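Only one protein chain is missing; all other protein chains are in place.
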Amino acid sequence: MTLWWSTLCVAAPLLAAVVLVLRPKWPAVIALVAVSLVLTGALGLASVLHASGPRLIEIGGWGAPLGIAWRIDGLTVTLLLMAGIVGWPVTIYARGYFGDAPAGRHFWPLWMLLLTALCALFLSNDLFNWYVTLELLSLSAVALVTLSGKKAALDAAQRYLFTGLFGSLLYLMGVALIYKAYGVLDLTLLRELTQPTLEVWVALGLMAAGLLVKSALFPLHFWLPAAHGSAPAPVSAILSALVVKGAFYILLRLWFDLVPAAMPDAVSLILGGLGAGAIIWGSLQAFRATRLKMLVAYSTVAQLGYLALFFPLSEAGVWGDTALTGLVYFIFAHACAKGAMFLAAGNLQRAAGHDELASLAPVARALPVSMFAFAIGGVSIMGLPPSGGFIAKWTLLNAAIGSGGWVWVVVMVVGGLLSAAYIFRVLALSFAEPGVEAVLEGPRVAKSSEWASLLLASIALLLGLNALPMLDLLNIGLPQVPL
Amino acid sequence: MTVTDFYALVGVALFVMGLCALILRSRDLQRILGLNIMGTGVFMVLVTSAAGNGEVTDPVPHAMVLTGIVVAVSATAFALALSLARERRR
Amino acid sequence: MPKRIERCLPALVSLGAVALGVLIALAVLQPPDHEGATLGKVLEALPDSGVSNPVTAVLLNFRAFDTLLEVGVLLLTLIAVWALDLRLPGAETLPASPLFSSLLRVSGPLLVLVAGYLLWVGASAPGGAFQAGAVLAGGCLLLRLAGLWHPPAVILRWAVSVGLLVFLATALAMPFLTGGLLQYPPAAAGIWILLIETAATVSIAAILTSLFIAREPGEPRR
Partner (left out) sequence: MIEWFVDGLVGLMLLWLAWQALTSADLLRAVAMFVVFGLLVAIAWTRLGAPDVAIAEAAIGAGLTGALLLITIRRLQDQRRAGVPDERHAETD
């Protein structure tokens, strides 16, 4: 059964993409079916995981090192669930957003291929297979950014493309060095093999650099705000919620299975320092942003910093496990909250015909559902109870306090305050003096788009109210740092 | 140093040259050439890892490079189309 | 950025890149730490793979999942280029000349023949779907230059997707036959691989040709 559940996650969106190329009718329905199947597959895997624990699936029946294997454990299944859960509202939203516009015709197959790439990436356990999924992921992401056809979006897409390809090639060079040294690509096998030698350090450095560029860790985030800010709203949501997490997931797997135990502490400190830099810098930029979508995009830069804080915390023995739990929960909660914020921002932009913060107030009052969705998403981003973001940050904070990492505690608290500052800039729009009558210049916003943003935001909230099942799931087969 | 090592070093040099061009050149087309040459450098390191030991060569790196070449041409086609589109909206 | 830093940028970048290159070069020159673990397995499993060319065996059997996704990358690129909506002028053909048309009459069938040969021989010697597809695309482009390439939109859409469709259908059919994803029954593996490769060759040729033309079929012409 495990085979079918996991196959479903990859095959359903891939088949949908081909069908959409062949016969572009009822695209939203086909996409919705595919996303539902991904979700079904992920839920099926979760139940199998509960019943019989983590396992490997050997594609082609060869097994490593000859063939490629999929790895089913708590981390994989949690992230697959994330893809399915975020995919649902985004698909509904996109149907209302694109309508019959020509750009929409291409959105659907590209989105399905992106989802295929993401699911294959989360399942994979093979260094070269990851390269292929990474390319599929970034190329589809870049193509989605171009859909608005505007000059700014095309320029951002070009930068995104070059940066992404650059990152892939750095990663591939690292893979080449590893293969040269050990003749193996499977991560589980490599875990037993890698030694702290020069070639392993160089390879790891290259792979990490490539993946950090792709996951936009400060100061390698330079491509992100323009790309995420100028893409069509459903695309921004997909990029911020899901795509950046793909590269980070690989980094996380490498951290657990490829990095030899003799890793100098300085490396994780540097990564943590970059994370702290991201939190402070990204938040300040978000606070200074004049456009709503840029504000949300810079918020992503800041939030990605929390992911990097995990690395120094992971080496603190038992607190490392706590930190990992917090991290994965953070990834999930951020995906829902940030996705919801981008969708809501897209509604405001749609209705107003622009997204200049200074003159959005009338529109904000005209779209209470979207504002409410933005607010709930914001609560989770700030890390206030009872949201998923609260559970995630609380867990990370616990790990930091428990392991005596007071610097990280301070960074997280300051980051929370700063995020509150920029999110309240947006929420204040609702409470502005009612003097100006709402002038809606843009096209009408579909009701389904408004409710889709609220749906996603509510999931972020639900993650906080009902955290235990999720936490149980992701603790199955938790990866361990080599000691 | 063997012939294989020599080619591996050529590959590294190509990687470095392509990388510099990608960062320093301003025109799209030159940067795309840079990416392609950088990729060729990586492929060369991969292929030399196959010829490493013994009489029989390992086919896995060859398959990886074949895949890589196809991915590279796809990315190149897309990048070129994108630069045309950008030029049009200028 | 201050002017002075900007002026030094090329030197700084080059210096950094060269330093990186030296590190990679040192790593590359380290002797390998293995006796070809994968290579041994490849040679051991080759008789069961359905083909005798080890590279084809890796691409379409041992690591076929990579190749499946790679065909996906090709199709993705085509959709991406179509989405850019370049609005290129209608036809980019060469003026008709008797020399060119006679060249075409000779080279057209020849290229199809070469492509078919490459596809067939890929099972046992260098060659395979990607090489065959590229050669076939060359032929299609020649036709296009002569103004003779007008496939109906529906056929072109099927041609670009049939490779992925057949590959995926095969992958999904295998669990019923052998119980494993993309796990061929050893006796018939060669036939399944040939089936996938044939479909893939058609798609690769169609996609590469369409990437070159860069205009979605069925789009209004300028």
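In order of appearance the chains are A, B and C, and numbering begins at 1 in each one.
One rule holds in what follows: a residue touches a chain if its C-beta (ideal position, glycine included) is under 8 Å from a C-beta of that chain, and two chains touch if they have at least 3 such contacts.
These figures come from a predicted structure and were not determined experimentally.
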item: Contact with the hidden chain (one of C:38, C:53 or C:67); value: C:53
item: Residue among C:29, C:43, C:88 or C:195 touching the omitted chain; value: C:88
item: Options C:141, C:172 or C:195, residue touching the unrepresented chain; value: C:141
item: Chain not shown: contacting residue from C:17, C:45 or C:211; value: C:211
item: Subunit C, residues in touch with the chain not shown (by the definition above); value: 53, 55-56, 87-89, 92, 118, 126-128, 130-131, 134-135, 137-138, 141, 208, 211-212
item: Positions on subunit B contacted by the hidden chain, ascending; value: 3-4, 6-7, 10, 13-14, 17-18, 20-21, 25, 27, 29-30, 32-34, 36-37, 40, 43-44, 47-48, 50-51, 57, 62, 65-66, 69-70, 72-73, 76-77, 80, 83-84, 87-90
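Going forward, only the chains that are shown with their structure count from here on.
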item: Computed distance of Cα centres, subunit C from subunit B, in Å; value: 16
item: Residue numbers of subunit C (touch at least two other chains); value: 24, 28, 32, 36, 38-39, 42, 62-63, 66, 70, 73, 76-77, 80, 84-85
item: Where subunit B touches two or more other chains at once, by residue number; value: 15, 19, 45, 48-49, 52, 58, 60, 64, 67, 71, 74-75, 78, 82, 85
item: Residues of subunit C touching subunit A in the complex; value: 23-24, 26-28, 30, 32-34, 36-39, 41-42, 45, 61-66, 69-70, 72-73, 75-77, 79-80, 82-85, 157-158, 160-161, 164-165, 168, 171-172, 175, 178-184
item: Subunit C partner contacts - residues on subunit A that touch it in the complex; value: 3-4, 7, 11, 14-15, 17-18, 21-22, 57-62, 65-68, 102-103, 106, 109-110, 113, 116-117, 120, 128-129, 132-133, 135-136, 139-140, 142-143, 146-147, 149, 173, 177, 180-185, 193, 195, 197-199, 202-203, 205-206
item: Residue ranges of subunit B touching subunit A (in the complex, touch as defined); value: 15, 19, 22, 28, 31, 35, 38-39, 41-42, 45-46, 48-49, 52, 58, 60-61, 64, 67-68, 71, 74-75, 78-79, 82-83, 85-86, 89-90
